[in-house]
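Shown here: the complex without one of its protein chains, the others still in place.
Order as written gives the chain letters A, B and C; numbering starts at 1 within each chain.
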Amino acid sequence: MSKLLEKMSTAILEGEAEKMPNLVKKALAEGTSAKEVLENGLLVGMQEVGVRFRAGDMFVPEVLMSAEAMQAAMVVLRPELAASGHKQIGKVVLGTVKGDLHDIGKNLVGMMCEGAGFEVVDIGFNVEPENFIEAIKNHQPEVIGMSAMLTTTMRAMGHTIKAIEEAGLRDRVKIMVGGAPVDAEFAKRIGADGYGSNAPAGAELAQKFVGAA
Amino acid sequence: MSEILVQLSEAIIDGNVEDIVDLTEEALDDGIPAQEVLNKGLMAGMDHVGAEFKAGNMFVPEVLRSAKAMQASMDLLRPILAEAGVKHTGKLLLGTVKGDLHDIGKNLVGMMAEGAGFEVKDLGKDITPDQFVSAIKEYQPDVIGMSALLTTTMRVMGHTIKALEEAGLRDRVKVIVGGAPVTQEFANQIGADGYAPNAASAAELARKLVS
Amino acid sequence: MQVRKNNYTVNMTPTMQVLTENQIEAIYYAALAVLSETGVRVYDKEGWDLAHQGGAVVEDVQADSALVKMPSWMVDKARATLPQRIRVIGTPDGDGKRKYNMDLYKNTMYFGTGSDTPFTIDPYTQVRRRATYKDVRNLAKLAEALPNVDFFMSLGITQDTAVGTYDRWQYLAMLEATNKPINITAVDIEGLKDQLEMAYIRLGGKEEWKKAPCFSLYNEPVSPLSHSEEVIQKLLFCADNDIPIVYTPCPLAGATAPATLAGLMVQALTESLFGIVLSQLRKPGCQVIIGGLMSAMDMQTAVYPYGSPEMALLSAGYTEITKWMRVPEYETAGCSDAKCFDEQACMEAAINISTAAMIGGNMIHDIGYIEQGLCSSPHMLVASDEIISRTKRILRGIPVNADTQALDVLDQVGPGGHFLGHDHTYNRFKTENWRSALTDRQVYADWETSGCKDYQQRVQERMVEILEADAAPLLEPKMYQELRRICELADARHKDEELDVQMFV
Partner (left out) sequence: MRTNYVANAGVRFNVFSQDQLEEMFNGVLHLLMYTGLDVKHEEARDILAKAGAWVDGERVRLPSYMVKDALRKAPRSFTLWARDGNPKHNIHIGPGRAHFGPGPTCTHFIDPETLERRPYTKADVPLVARLVDALPNIDFCESLGTVGDVHFDLGALYEFAGMFPNTSKPIVAWSYDKYDSAGIHEIAVAEAGGQRAFEQRPNYVHYCEPLSPLVSTFEAIDKLIFAATHRVPLVFTPCPIAGGTAPITGAGIITMGAAESWMGLTLAQTLQPGLPFFMGGVFSAMDMNTMILAYGAPELPLYMAGLTELAHYAGLPLWQTGGCTDSKTFDGQAMIEGAMSVFFSALTSGDLCHDVGYTESAMTGSLFQLCAMDEAIGYSRRIIRGIEVDDDTLAVDVINKVGPNNHYLRQPHTRKYYKSEYFYPKLLDRQDFENWESSGSLTMKQRTVARVRDVLATHKPSQVKPETMQVIEKVLAEAEDRVKDKK
């Protein structure tokens, strides 16, 4: 692996967003392919971040700094990837369901997904089923993530899935759900494709859905 | 059973030191034999106290009150019982071993044993093996009880038992030991006849050993 | 001889202080600054209109919300009419007496449970599962029996009843098993109305409610600085109907609140002050209890810790602020992050109950919570009751007088004696010394003989003993039917909502 790619993954690990654009540009200028930059540079760093976080050696604010660094790199890299016809990791649409104003968990999932290289569209909180449907049509995401913090609002996740089915869009997306009162059993019951018990698990799940993990 | 005996045992249970002397006199005046006053009045009360204490429903200060009441009544009964030639349950000799000045546990055992009908001789604390030996010669106890509260002094119980052996007295008495750091295992190790984890079971143990 | 002391101050209890009055004021005035300069977002038009009429600046009006900024004089005005004392009294027993009284003001202290956990620990199998109607009734029965639990909240969501109406069923389950004051939750405004009607029936009329309500309502704005439509509507309804409102945000330092504990308190106070002002605008004298659950995000697991030292410390510090303001306080303790009732649950509860008791919030809730408030544990409830009893012993402090200093007793007993037989001991040992059947103090050999039971096993046995004790039903069959009818009517109104009925169990 080239020195530059190594530097890149270290910069990701250290959360040095300001260094990233130059590093990526330099690597591309040296002739490293966009795919290689992504896979052998950026993602290597992010994988290490995941490992360290799970081991309790990295803290949420540090992980978010790494995610920011990843994002900064992706801004430069994304057009290159598109130009080279290389498939991007994917797009995730996230929202907290209708009736629920809690969105810290969802925000965290978003940041973690960005860190994993996803393009994230956050449609906010108190989101009606129709708005989810609209977002699927507009953004063409591979993955939908829904969050609910309250027992009273978690049923809205079921309503939303139903609405997506009725709109004929169910096959076009994978749906993951999460939030304090949710568990795997409930996710299955309402017909979701998966359940993430916490933010990193949500991001991992999204990666699994697109075959990136 | 006569009302007065019931009152006597209740006075024991309540630790009613004020009334027990009058009640004892009343019972004797009624013509109830001293032996019966002891067994059916006082001892019945103390048995109840022992059981309640063991069950965690009565507490040390209350038990001590009961023992005090028992003592007050016994002061009256003892000469009459002696006259009638009634024998004690047994004689118990107690002491905290050399080097140890803690004697609360031992005091409590004494009071419980008195409640159980023993004649108790308390040597006090800081008692050398030699003092135990000469006390046995003097008082002829059936049981001796040794106590130690410190890990540093518990070994002296072993020395004392050795001294008894050397003085040829070991067969004449049963030896029981107790105290916070003492265990059954340790009691076996030093050759004691029994170990009791608390005051109530020490009195019981003494009773078992003489019966 | 002078027997009474003169010019002499006594600590009647130990005293604990996190913040000085100056620090409290710094936080309070910072909150006023946030309320007037940053403002809060209100997702209810009736709410922002009311604020506007009362003098607030309303900006950035959107379809569903508006930014409301309140000048500080509005807070001063609201505090002038805000009650400093609130009473909640439980429901009547067989003789018609309402004996469980919560008199909430500056130095009083009451403990109670938390509410609405999706999961519970089965009392017999000890396995974690979704909570049911029967669980709530069982937990209420425990609360009724435990002497140091003063109020109850539904320690579990009844998930074998309809999702849209579970609040009524929960309330019924609680009324079946306890007469203690209850802090209810409501699914929506309709659920609140139904429960109020149930309370009127249970008390025997609205007049009885006016003497003293038998429940308060838990109402939670969303941090940071957001007040949802539901929350505002419930607040207004409570103001109109003399229901005490617990207006309690749950900010999380570093995530939904500033990372510093002082910053979190500023924000939480801003959120509660908004509730206070709005309630007093709607109806001067409206009864508000503020406080909340405050903790710091665990930056390793990204969870909301309920057993953290920061939670204990924030609860204590915030209680001092509310005492200074003379608003009844809703504190937090008796909860843990442990996933089962283990040594961690006991350690965390021991310390957070200690801090809560030393500071003395008026209503201290969340007893019985484990797993970050997602699971209730009957064991934790029973153990917390005992821990509260322990801390109450410490709260009694060390009185100093001739009698307790016992110089004459010491002189009588002298060196080398003992105090066991002394009247001074006999007369006091039952009140001076704390004991509990759950706490083992046997010597090792006796403990072995009695089966080597550890604390968790003893708690389990005590819990089952209470659950299986015969208890006369608290509700007459006719009363039960009347209350149940309201729940059933609610179910009937919601019966067409798919996925809503029997969603979990």
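The working rule: a residue touches a chain if its C-beta (ideal position, glycine included) is under 8 Å from a C-beta of that chain, and two chains touch if they have at least 3 such contacts.
Predicted model only: the values in this text are computed from it and were never measured.
*Asks:* Considering the complete complex, which visible chains touch the unshown chain?
*Replies:* Counted over the whole complex, the chain not pictured touches A, B, C.
*Asks:* Just one of C:Q53, C:Q84, C:N433 or C:Q481 touches the chain that is missing; which is it?
*Replies:* Only one of C:Q53, C:Q84, C:N433 or C:Q481 touches the chain omitted from view, namely C:N433.
*Asks:* Of the residues C:A345, C:L381 or C:M463, I need the one that contacts the missing chain.
*Replies:* Checking each option in C:A345, C:L381 or C:M463, the one touching the absent chain turns out to be C:A345.
*Asks:* Would you mind spotting which of C:G114, C:G191 or C:P224 touches the chain that isn't drawn?
*Replies:* From the options C:G114, C:G191 or C:P224, the contact with the absent chain belongs to C:P224.
*Asks:* List the residues of chain A that touch the chain left out of this view.
*Replies:* Given the touch definition above, chain A has residues 59-61, 64-65, 68, 101, 103-104, 107-108, 111, 125, 183-184, 197-198, 201 touching the missing chain.
*Asks:* Residues on chain B that touch the omitted chain in the whole complex?
*Replies:* Against the missing chain, chain B presents residues 53, 56, 58-61, 101-102, 104-105, 108, 151-152, 155, 180-181, 183, 198-199.
Assume only the chains that are shown with their structure count from here on.
*Asks:* Considering only mean CA positions as chain centres, point out the chain farthest from chain B.
*Replies:* A
*Asks:* Which integer distance in Å separates the CA centroid of chain A from that of chain C?
*Replies:* Between these chains, centre-to-centre, one finds 38 Å.
*Asks:* Report, in whole Å, the distance between the mean C-alpha point of chain A and the mean C-alpha point of chain B.
*Replies:* 78
*Asks:* Measuring from the mean C-alpha position of chain B to the mean C-alpha position of chain C, what distance in angstrom results?
*Replies:* The computed centroid separation for chain B versus chain C comes out at 53 Å.
*Asks:* Two-or-more-chain contact residues of chain A, please, as numbers and ranges.
*Replies:* Not one residue of chain A touches more than one other chain, so the list is empty.
*Asks:* Residue numbers of chain A touching chain C in their complex, please.
*Replies:* 53, 56, 59-61, 99, 101-102, 104, 108, 126, 151-152, 155, 158-159, 162, 180-181, 183, 186, 189-190, 198-200
*Asks:* Looking at the complex, which residues from chain C come into contact with chain B?
*Replies:* Where chain C meets chain B, its residues are 416, 418, 420-421, 425-426, 429-430, 437, 443-446.
*Asks:* Given the complex with chain C, which residues does chain B contribute to the contact?
*Replies:* 56, 59-62, 64-65, 68, 101, 103-104, 107-108, 125, 180, 183-184, 197-198
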